[in-house]
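A protein chain is absent from this complex, but the other protein chains hold their places.
== subunit A ==
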Amino acid sequence: MAAHLKKRVYEEFSRVVQIPHEEAPAKKLRLSKPSKSAALHIDLCKATNSTDALQYLLQFARKPVEVESVEGVIRILLEHYYKETDNSVRLKIASLLGLLSKTNGFSPDCVVDDVINTLGNEKSHQVLAQLLDTLLVVGTQLPESPAVRPRLVEVACKLLSDTYFGVRNKCLQLLGCLGMVDTPLAKDSDGPSSSIGGVRDVQSIISNYFSDQDPRVRTAALKAMLQLHERGLKIHQIIYEQACRLLSDDYEQVRSAAVQIVWVLSQLYPESIVPIPSSNEEIRLVDDAFGKISHMVSDGSWMVRVQAAKTLGSMLQVSPHFLEQTLDKKLMSDLRRKRTAHERAKELFASGEFSSGRKWADDAPKEKLDTNTVNLIASGACGAFVHGLEDEMFEVRIAAVEALCQLARSSPSFAEKCLDFLVDMFNDEIEEVRLQSIHVLREISTHITLREDQLDTVLAVLEDSSRDIREALHELLCYTNVSTKECIQLALLDLLKNLNKYPTDRNSVWKCLKFLGSRHPTLVLPLVPELLSTHPYFDTPEPDMDDPAYIAVLVLVFNAAKSCPTMPALFSDHTFRHYAYLRDSLSHLVPPLRLPGRKQVYSLDSVDPGCGSGSVESAKLFLQQSLNRVSTIQNLETPGAQDLLNFTIRDLQRLGELQTELAGAADFCATYLRCQLLLMKALQEKLWNMAVPLCLKQNVTATAAAQQILEETYKLEFLYSGLESRQVATIHHVRLQAKALQLILTARTRPGLDLLISSCEKFLQEIESFQRMFLTELPHLQDGFVDKLLELMPRLLSCKPVELVKILQSSLRQSGLLQLRLPEQIHRASATIIEPTGESDNPLRFTTGLVVALDIDATLEHVQEPQDKVKVQVLYPDGQSHVIHPKPADFRNPGPNRHRLITQVYLSHTAWTEPSQVEVRLLLAYSSSSSSPSSSIKSGWSDSIDGLPPAEAAVEGTIPFSKPVKVYIMPKPARR
């Protein structure tokens, strides 16, 4: 019963994947289908009226057609087309022609003539449009065909004068997709293209339709122009004026497309000069376009507003004068100039006074305005972002925030100005917008220093009940510069309040204070006595060391003390003791300090990571030297090689611990060398000279070694990011060696001939695929194992298995150690489970057969696409293991190369007599086929073709990449 229940529960609450131990080889089936053309022909002949025919065609369209019979089917369809009188059937046939032309492997140029012929005789406008659509499909299938393209363009030009909008639309689309790419060339060479058939410039033809009477055609014309741009044609500047006029079109889709065109032109010709109408002045085109697009931020349609707001963000060439106008808002009240709340806040801050709203009308307007100077009709960029940020639709607001961010990143002065507005957005009604604006502020925070009143507003958000918001804000505070010591105090107080209200934020708050301290040592200094509550005369009680708030204060102080040598003098005795304790327990938060008379505290850390870039350089040098030393090993049998490897591995591991920046690289090298060491041990001389039955034991170790090397190579390949193909080749090379070793061992132990032959063949295939994959890298692999094998390849292919094994054995032993070349940056993927901590002694009790949800909170570093790769494994004491895929929404991305996984896993088990521990850890899934670029392309008609078998049988597996955490659980038997 319980088991049954449990099964049900799993089905409902989680997706559990059992790791398959053995994969049965999939059987390949090739289904041959009866020719479809014949069947279609019969069906169509049977059809008595148009409705029937339409039904048959609809049914036919549901099933795919194989490549061989496409041609036949098209003939039959065309034949029927000529006979058919009903428009709808002809329409369907035309659309089928288009679909069929898309079939992979079918060259549709034979369709073109027929379709163009039918165009001439067609009366129905709808069918005409559909036929043109078919031509469009054909045209996009054959983009390079010199014969087809001019014909299609010609057809399109001819039909452009049709009265039906659909036909004109399709013609414009055709022109956009296929219009002469060589027209720009025609200018300088006065070339043949312009003379052929007197084809006019496609751009001017398209731009004629900018003023078509039908809005749909206008849109299509604009889109076609954009298409031309996307295909790499240079759009002429002449259409700028026309496009600007379309910005005030009655129809939103036209305006939206016009915004895009204007943007494209502003990027193409930013510096050319355009006149301002009704005055003699002239301005840069990009500024003009910026003003016009800004104007669209207060458009009537929100789609256009989103489009405009997004577009503004990418116009980085705009002059600062125009940029700053976007935040301009002149307030007035009863025709008197009024200061904005932002300005008032600033003044209050400057005057050192901190009260507002206490006086009646303290925001009362003062100076009188001249009516002539007030500009009500927003011209140009005036206040575009002010409008965008206050918009009704959150899509517009988000777009505006993003645009602000992009612009602010490139202009520090603008960043300073938009600060107030971004801070205002922290109070938006939609969480997404709030979060986005916090992220944005973080991104531009290098440019800005927060004032006290601004910081105050920012800190108010720390009480938000949403964890994402709070953590984003912590992240922001990590990067923030503040101006006064009061700010530091304010921030500290609010963070402590936050810690008090939401204790789970502990780590995040501490980390935040770490950065705050190390950024502002001089501001923290005057606060130290107060923070540590020391007193010149009196001894104050020693604070509780386990209090998270006290730790938070200490983290702030110690990090500030790192670059402020005078600070430790202010510490009292217990502070030093606490320092020693925290330095050990929270070493990632507390930096090493040079404390007077306390040298023993940091004497261990002789290679101080804080000593600047010099140490990194020297560490790099050391790494390189170690690698060079190893490379002196000629081949695997060099005496003393093992010791050298052993020492180098030890050195590298220590280096990785000391120098965090090189940890990835050092680790990578060490693992690689360990593989080599294992290989060396397995190949030791004495092992191989003994008769087989005598050395069973050694055989076992060698087999284990081979297996381990294989596993390590997968780790090397998939756990590290930043690898180049050269390193990957080296890793594969090691893998090949391990596989050779396995083969040799197989040959020695089990002389069953069939098995041997098949494994030999497999090995040879692997060599070939290696050669194919790393053709460019082969020169670097000289003197390696593969190099030797490839020389002997012709012999290997012909010789017997036994001989092959012998060759392998000798070349394995003689081949040299490949030198490892390090890439620029190499990072090891790592994961830390923050929660559960594994410290709890209280078991999680639940009724058997039901589930208990376990909250998991983990940080992942240097993991690409964690949504697909990271899994949670739960290991029960009875050896059962479950793998759970977290939902994509559970991953957050707080910073570059960092991810955060906050999810719940559901545990369940049959009843236990006493509580016991389950292990939870994170796995990184890999699949060797995923590294090849063309993974799977699926289209509607191609399912009849089996995808090519991957070059190498895909190896899938998982690498545990976090420390396991133990969780105490207790499933109780259900009470009946």
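Rule of thumb we're sticking to: contacts are C-beta pairs under 8 Å (C-beta built on N, C-alpha and C of every residue); 3 or more make two chains touch, one makes a residue touch a chain; residues count from 1.
The rule we apply is simple: contacts and distances are computed from a predicted model.
Undergrad: When one chain of this assembly is omitted, its UniProt record names it as which of these: "Integrator complex subunit 11", "Pyruvate dehydrogenase E1 component subunit alpha", "TRUB2 synthase" or "AP-4 complex subunit beta-1-like"?
TA: The correct option from "Integrator complex subunit 11", "Pyruvate dehydrogenase E1 component subunit alpha", "TRUB2 synthase" or "AP-4 complex subunit beta-1-like" is "Integrator complex subunit 11", the UniProt name of the unshown chain.
Undergrad: Could you tell me which of A:237, A:466 or A:758 touches the chain that is not displayed?
TA: A:466
Undergrad: Which candidate, A:49, A:85 or A:213, sits in contact with the chain we can't see?
TA: A:213
Undergrad: Per the definition of touch given earlier, which of A:390, A:452 or A:919 contacts the omitted chain?
TA: Only one of A:390, A:452 or A:919 touches the chain omitted from view, namely A:390.
Undergrad: For the full complex, which residue in A:298, A:449, A:484 or A:534 touches the chain that was left out?
TA: Going through A:298, A:449, A:484 or A:534 one by one, A:298 is the residue touching the chain not shown.
Undergrad: Could you tell which one of A:144, A:250 or A:754 touches the chain left off the display?
TA: Of the candidates A:144, A:250 or A:754, A:250 is in touch with the missing chain.
Undergrad: With the missing chain put back, which residues of subunit A would touch it? List them for me.
TA: 161, 163, 211, 213, 250, 298, 300, 329-335, 338, 340-342, 356-358, 360-361, 371, 374, 376-378, 386, 389-394, 421, 424-425, 427-430, 457, 460, 463-466, 501
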